[in-house]
Each structure stands twice: as C-alpha cells, then as structure tokens.
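Of the protein chains in this complex, one is absent; all others appear in place.
Labels run A, B and C following the written order; every chain starts at residue 1.
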Amino acid sequence: EDFTIGLSNGWVGSEWRTQMIEEAQAAAEKWKDKGVDIKVVVQSANVDVPGQIAHVRNFINQGVDAIIINPNSPTAFDPVFAQAKEDGILVISTDAEVSSEDAIYVGIDQTNWAALSAQWLADTLEGSGQVVAINGVAGHPANEMRIAGYTSVFDQYPDIKVVNEVNANWDQAQGQQAMQNLLATYPDIDGVWVQDGMAAGAWRSLMDAGKAGEVAATGEIRKDFIDLWVKNDFTSGASVNPPGVMASALNVAVFMLKGRELKEPASAGQYKNAMYLPIPFIDGDNVETVAKELEGKPGFYSYTSALSIDEAEAYFK
Amino acid sequence: MSRLKLQQICKYYGATTALASGDLLLERGEIHVLIGANGSGKSTLCKVIAGSVRPDGGTFELNGKPVMLFGPQAAREMGICLFYQELSLANSLSIAQNINLYHLPTHAGGLIDDAELNKRAEHYISKFETVIGEGFTPDAPVAKLRPDQKQLVEIMKTLASEAEILIFDEPTSALDRSQVECFFSILRELKEEGRSIIFISHRMDEIFDIADRITVIRDGTTVSSRLIEETDHSTVIRDMIGEQPEAAALEASLAPQAEKKTESCLVAEGLSGAHIRNVGFSLAKGEILGLGGLHGQGQSTLLRTLFGAEKLQSGTLLLNGEAVHPTNPRAAIKNGFSYVSGDRVRDGVITGRSIMENVSPIHFLKDKTFLAFPSVLARIIEPALGALNTKYSSLGASISSLSGGNQQKVVIARWLTNPPDILLLDDPTKGIDLSAKSELFALVRKLADEGMAIILYSSEDGELLAHSDRILVFNNGSVSRELLGEDKTRFNLYEAAYSGAQ
Amino acid sequence: MTIMQHSNPQESRSALFVYLKNPLLVAFILIVLLLTAGEALSPGFASMEQILRLLIVAALLGIVAAGQNLVILGGREGIDLSVGGVVSLSAVLAGNVMDGSNANIIAAILVCLAAGGLVGLINGVGVTIFGIPPLVMTLGMLGVLQGLLVVIRQGIPSGLAAPALANFVSKPFLFNLPGIIWLWAAVGLLMAFLLMRTSLGHKIYAIGSNENAAYMAGVPVRLIRIMLFALSSMFAALAGICILGYSGTSFANVGDSYMLSSIIAVVLGGTPLSGGKGGYTGTMAGAFLLILMQSILTTLSIGESGRQVVFGLTLLVLLLFYGRSKALRG
C-alpha cells in the first residue's frame, strides 16, 4: 500500500510548529515497518489565509490522498475542504478546530487544555485570590477557546477575582513586558494564568520583581522553561499541547485511508467533528521526571507525546 | 480702472521678510516688467497674485473689486495664471497632459479625450515649431526634455490657460536667443489681444526689448514704476540697487583683454561622450576659457564630463602632463577640479541644512578631517563667505532662509575653503542679480590672476564676451570655432553659433 | 533679502509655537503627562522601579531605532523594514553561540554583529548599486530573514543567554542602573557625537537633504548609504543580543514587533521620514514615549479591541504634533 499525505502549516513563527512537522514526518517513516509506504509532502511557510487556502488547492492539484492542516482560520476553509472531499481527499485539521463538516479534527481540546491549568491554579490558591491572565492574539480562535476554558473554571470560585486580562500575542518578550506592567499596577496578585509561548516571559518578570516565590503561575512545556522551573522550584503547572498532535493525526489518517472505521465517530466539540486526544499535565509532582526525559534536547524543544500506531489503532474498530 | 491693483502686500517667513510692501498696477494690454535684485521679492509677489502664497497683509483688487484668493485654483478661475520660476511640471506625464493638466478634455462619459488633448497641445506647440528642438512630440514624457524644452512646456502650459492675466517669472532663463524671440513675438500678440502680462527677467536687453512699463522692487518694497519711454538702463539699475551708483557702470566694465597665457595645465583631445563629440582644447593657468553657442550644444555636458559627473567615452585628458580619467566628482575634486552649477536646486544647495554644512564638504574631503567642531570650522568658512560678500545672519542659519543669489554664493564659497586648480563654471549666474554677478566675476578674475584655470559657460552672451579670455563656440556637441583677440565679438559669436546650427 | 532685526507681526505670536514645534520638548511634556496619568490610574505606576523597567524595554527599542534613525536621516525614502528580522536572527544566533555560558559572550557578539553587518551590506548594495527602493529591498530582505530563521533553527541546540548577559540587562550594574541603560546612554552619546561633531554626520545630513548636490560636492554617496544600512542592521543585531539577555532564551518571533515600532519611535522623536533632518535624542524620547503608552494601555481593563482603538487614536493625536509636512500654500 502507499499513500500520499499533504501537511500544511501556515505559520513558522515558533519552534513548536517546526517540531510538529518533524514529528509528523518521523511518524510517517514508522509505517514502513508495517509495509505501508507513506509519502509526505509538506507546505510550511508564513502565509496569510488565502496563502494557506492555496496550500490546500496545491495538494488537490497534486492528487494527495489526505491533507493534514494546522489552519490559520477555523472557518475560512469550508469551501476548499468541500472541494477536497469531492475529490475523495481525507482532510484532518490539528491543533486548531475547523468548522467544516468535510473535515475532522484530531488534537487536544483547547478549552479543556485551559481549564485544566486553571483548575490547577484554583486548587493551588485554595479557591481565593487575585488573578491576572495573559493571553495570545485577540480574535484568534484557539485563544478565545482557551479564555472560555479558564473563565469556566474561575467562575466557579467566587473568591477568585480575575483583575485584568491582557494580550501579548504569543510572544515571549511581550509576555514578559505585560507581566511587568501588571505587577506595577497590581502588586498584590496571587496567581497568573498565562498561555504557553509567554509563560516563560511572565515568570522572568516575576523573578525580576522578586515575586517568584509568592505567586503561583501556569507554565509551559519548552525544555528551557522546564529546567528553570526545576532549578528555581516554581509553583507552576502546565497543560501539555504536544507538538506531536500532527503525528497523531497522521496515524489516524492512515488508518482511515486503509478504510478502517472509528469506534466512536469524531463528533465532539463545537463543530461536532472533533476527536480529542488526552492532555498530559505537568506540575510539581512530575516536573523532575519530565526534565529528565528532556535531557539532551535543545532549549526550544517542547515536551511532547503522540499516538503511536498501535495506540491509534485502538481508536478503530 | 486698472485690471490688477496690489497695495502694500507683505509676506513674512519667520524672521525673513520676503515682501515688505509690494505695490503693483497692471493695465489691460500691457507687458509689465518686474525687476529687482535676487531675493527682492518678485517671485513672492507673483505667487501672491497667483494664489499659491498667502499674503500677511495688504490689499488686492481685481478689476476694481477686492478679492480674497484661497489658492491657485481660485486664481485660475479668476483668469490669473503664473509661469513658475521653478516650473510646475509633472515629469512622468506627457507634454500634452502637462499643457492641459488643469482642464483635461473629456468625452461625454467623463473619460479623457486623447484626440482633443493632443489637438490642443499641438496648437500651442506649433507656435514654437521652429525652436523646440528634437523629440518634442505631444506624447513625449517631460522627463526626457532638456531644461530649455521644459521651460517651453511651462510657457505653453501657461498660455493654454488663456487667462487674461499671464505672469511669467523668469521664463527665459534657460532659453536661447531664437527661443526668446519666438516667445516675445507671442507675447506681443497677446498684448494686442488686450491681455495683461507680467514678465520677470534679469537680462537687461530682453527687458528693454519687450517692456511697456518697468516696476522695480528693492528689499521687498516697490520703489518705482515707469513707462519704458521714461526710463533707461542706468535709471533702472539705480532704482534696483539704491544708493550705489558705481554698480551702475557695470555694463561698461568689460574685462580688460588679458594677455595670452602659455603655461597650459589641462589638455583635452578627442573627448566624446553622451552629448559631446571629439572636443579638444588646452587650458592655461590663469586663463578664463569661455564656452559659447546656442543652448544644449554640449557645453555643460563637457563641464560635467570633466568633473566626472558624466561618462567620458573616449579621448584623452592630460592634467599637468599626466593622463587622468574622470570617473566621478570625488576623484575629480581630488585632482584639483571644482564645479559650480547654475542649477543650484539640483546640484548645489544642500536643502534645509545650515550654511556651515553647505560650505563644509569640500574642506572635509580635501583636508580629510573627521571631527567637525563648529568653532574650528567657522574660522575656515567665514573668510570664504566674506570673499563673496555673502549676506547671512549666522553660520547656523538654514540655507533656505537666503535668497537665490546668496544661496549661490554659499555654494561657491564651498570651493574657496581649499581653492582648486581648475574651476568649472556651468552657467553660474543663472537667476542671480546684477550686483551679485559683478561681485562673482570680480572674484573669478582675481582667482585667475592668482593662477587658477577657469572654464566658463554662460547662457548670457554679454557675460561670456565680457569675462572670458578666449571662447570656444559649440555646435552640436563639438567645437565649431575658437574666438580670441580681435575676433572675440558678438557678431562672430552669433555667426559661429547660428551658422553651424541645424 | 532682509533679515528683520526688529520684530514683525508674526514673530511674537509664534514664540510659544516654536517651543511647541520642538519635538524633544513635546515628547518630554507628554512623557510627564503620561506618567502622571498612569500614576493616577494605578498608584505605583510611576515608581522608580517601574520607570527603570520601562527604560530597559525602551532601551531595547531605542537601540533598534538608532539604526532606523540613521537610515531615515540618509534620505532617498530611507527606511529599514528588515530590522525585526535581524533582531530575531541575532537573538537566535546569540543564544546558539552563547549556549548559556559567559565564556562565549564575545564570540556571540562578534558573530551577531558580523551577521547583522552582512545583512545591512546586502540591503545597502541593493539600494545603492542596484537602485532598489529601500522599502522594497528591506521588505524583501525581511522575507528572506524569516526563511533563514526556520533553516537555522533546525536541530541546533540551546538558545540560552549567558548569565552575565542576563544580569547586564536586568540587574543593577553601575550606580544602581542596569548595564543596558548605560549602553543606551552610550549609544545616545555616540549618535549625538557622530551626527553633530563629525564630518560623517555632516555628510549623512547632506545626502539626506540633497543627494545629488552632496555627490557633486564629493561626498561618497553610495558608500555612506551602504554604511547606514550596515549600521542599522548592526544596531538591530546588538539589540537582538540584549533582547536575548532580557528574555533569557531565544525564540523565533522575538523581533517581529520592532519593525514598525522602531519607525514610529523615530518619527515621534522628530525625524521626518523624508530624511535630512532630526536626530537621535528625540528618537530616544520617542522610544520611551511609545513604551510608556503601551504600558499604560496594558494596565487598562478595557479589552483588546478597546485598547487597540485607544492606541490607534492616541498615536494619531501624537503624530499631529510631529513631522507633519508643510502646507502647500506658503
């Protein structure tokens, strides 16, 4: 058997995305042992929404069997995915959900991802305290789902007050500056809920202000941050959105191409087309184990996990 | 009732008074000349009339009624159109588009009517048919034209307004004799039609050729206004310069015929380039070599080529016996060349910067100085400015606060901090007033007497005849005749210039 | 012409106006006003420590803006859109070379400045020798740098700042001020000296004001312009190193926000984009002003859309004070 699978990534501004592609490529290699020859074609570059729609059209022209996409927009691909489906192409989105009924989503539930770390924060603060939130790009769907996630948790705690929410555009230095400005305005905060990509920056400002010991804040999964966490014994907790999601999606895709049927159809999430993967969690209890696992990796390497071929098969009839 | 009546118009730019009390009475069917030294406020007065400068005071009446202008468009609506000294052309547009820019002819649907556009343009172009030169077609872009051709387009554009009041602010500064004559005959026709014309020029013979009335402005104030019959050269000059009668004798002060210099320092053979062909000459120390002929025959190209600003395709150049190949101005300057252009806006003035910064570059280059402390620089710069009687408030003042003539002096002073061996003058007095001219040429002669070798191109034949020791007459890129000694007369100059011309 | 010794009607009226037209003064007045407003909105905002932290962030922007300032001063639509890319490139390179060790700092600085210099050289050559408009050349270069970053990051370890560098940026260094602030002050002095007391400064202004006249006066126009682009990239590279110190680790998109904000800082500082006039002191004030504004906005709880609207409007109002072109009617 052989299949051609197109991978599309429309933003290369973070190492997480590069790792995502590499893991997916590595996952494809593993199918050789099973006698399946998978040819992966990749489009990964900074493009705008039309540019990424063009990615999909290029794949269609090439006649790939499946497309796996980390989309720049949740809704913009509906028409072009419909076209792909007409051509009998399987479309899977990962990392961010899409509204198209012609595609399925394989990845983590971003809302739950945020809720988990918000829950950790609420527990750590024992249900009361002043909290600030530092978010990514306003208007970006993943960002808004994450806001919904932590809001749903904090709403259950009348004594937890979210005093301010700011955007730092998933940029570490902007996260650091935002934290610094928040500290100047709210010197008495107890907790920080901050998204990955900016948590390391926020923690740096906490350290500079001498508050690292007093404040609980969410963390992230890059190796350099995990090392800092262990070394300074932060009070932190991080939900893991593993860059391996695309590899997981690829394994799922291959089974579907082989004609296998899911035990439970992908029907979760707001668009009723999602298949959610488990979300690992790192906190004080396991951070040292994680740190050991990451030894020898580059600083920007993210803690990861992916469905192995066998694990993926378990989802199928 | 006068057509136009201006009284006590004033205009200030910060601390500079551009116009203190401008008065003007313009009648129907007259050619009214405005004259005055550089910076006396002529252009400012014209711009006030044409709406592009907002006056700070004074009264303005058109046909007996006071008017308030809100801009050039309003002036155009009232039948006033100005030829701008600095030109007002859109370079990438065609000649026809430029001529018709204000009233683009359109079809019923509102789209441009190209046929009509070209027809109207042709109408004005045809008036100059004999003197426009090559490449002057309605659809040619203005960018490709020579300076005199651009000036002609601006003239046509002004004429195309068919305005009742036409103002020409130095329209002839780049034109040669035949072009001027053609233009003047058109002006006379317009006058016959009853239009009112204001005309500005620094060329005295032109003025007396065309004027019905001459109004003199000095230091921003109108000082006299006389009918042509009631005045003469020396009266005008006296009015212009006030209490300095000796300058009036200027026209008479033809330079003494210098004796033939022998020690040649620059020898050129077979120079060819973009607009010059096979030019050869030798230049001696202490000599002022004049370049004559009609406009655009390669004179300024030769100067720019010698200075490295234009490509030399073939030929040899010996400087004090050694071969040099001018590749760029920087190298030329290091070899002892210097160059003063009449186009100071393009080639000379470092706009908006201080007088000091405008003088310093050559000093930096020749002395290889890196530090620039104002007090140290002042000691070098002040004498250079002084040698030309430059008027300025302080070295730190912006050069834009000076009048054209004084700006030109600053640009020339740049070369005097570290005097060159060879001075190339490319129509250096274009748009400079009479007293500045005489000061400049006195200095040039002095520099020559001190041993500097000088090449002078001037678009004013009188100037050329008066100040050069020898004249090379150019025709179509090459030297058609050399005039020296007794031969150096206006007659010979014209004959050589015109007879070779095609 | 006449230079009026006595006062004319406009002169006395315009005295106040002249002061209001001094960008430096306006910037300082605005800084004081904003600090007061910030303090009123949230007490403690104008504390010494907070101002110091803002200064650190402003210094990072200010150093990028120094290069931007030079390119803009040099005229001919000079602008450098590639500075953000160079900042990112330099931060990533510095992190990789340093690998968290003080011993490698010098090497990292040399590598980054060389890389920056090379990028600037290419920009400069493209602009001067090939005659590509700066906006186009540096926009194209930005795309190249973004691509280069993806390539460079493949499998190269680390990205950690050396401890000494991190301390230099955020810990007190001399008289209780962090080293980065001293560095910024030094950049300020150097720029002021360069622009006002050297022949190079005169030449930069000359090519910015009238390139052709400068050329005819023997100024090596192309050489100087190439130098300006090289300096711009080198300042951006220097800032990239400092930003690595500020954030401790390098990450890919670190420089993105510097592209347009460095231009705004220069303009707020009174250097018009047309070049040939202005200077760096104003730019320093402009950089601080911009950071201060952003910081006050972060602390307002008005939601991101509200913040953007307020920021946009504030910028527009500020720009009214600066670098407006002259009216066409004199």
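Rule of thumb we're sticking to: contacts are C-beta pairs under 8 Å (C-beta built on N, C-alpha and C of every residue); 3 or more make two chains touch, one makes a residue touch a chain.
One rule holds for everything that comes next: contacts and distances are computed from a predicted model.
Chain not shown in the complex: UniProt lists it as "Ribose transport system permease protein", one of "Pyruvate synthase subunit PorC", "Hydrogenase expression/formation protein HypE", "Cytochrome c oxidase subunit 1" or "Ribose transport system permease protein". The chain not shown here is in contact, across the full complex, with A, B, C.
Interface note for the absent chain: among C:Gly117, C:Gly140, C:Pro163 or C:Pro220, the touching residue is C:Gly140.
The residue from A:Ser44, A:Thr94 or A:Ser205 that touches the chain not shown here is A:Ser44. Residues 7, 12, 18, 21, 25, 41-51, 53-55, 57-58, 60-63, 73-80, 99, 137-141, 143-144 are the ones on chain A that touch the missing chain. Remark: the residues of chain C touching the chain excluded from display are 77, 79, 126, 130-133, 135-137, 139-148, 150-151, 154, 260, 263-264, 267, 272-274, 304-313, 315-316, 319-320, 323-329. Residues of chain B that touch the chain left out of the display are 50, 52, 71-73, 75-76, 82, 84, 87-93, 97, 101-102, 104, 106, 110-112, 139, 141, 157.
Simple rule for what comes next: only the chains that are shown with their structure count from here on.
Put simply, the chain nearest the middle, going by average C-alpha positions, is C. Rounded to whole angstrom units, the spacing between the C-alpha centres of chain A and chain B is 71. Between chain B and chain C, the centres computed from C-alpha atoms are 42 Å apart. Within chain B, contacts with two or more other chains are made by no residue at all. Across the complex, chain A meets chain C through its residues 12-15, 18, 44-46, 138-139, 163-167, 169-174, 176-178, 180-182, 184-187, 197, 200-201, 204, 208, 222, 224-225, 228, 298-300. Residues 41-42, 44-45, 47, 49-50, 53, 57, 95, 146-147, 149-150, 153-160, 170, 243, 246-254, 256-257, 294-295, 298-299, 301, 303-305, 307 of chain C are the ones touching chain A in the complex. Only residues 1-4, 8-11, 14, 196-203, 205-206, 209-210, 212-220, 276-277, 328-330 of chain C touch chain B when the two sit together in their complex.
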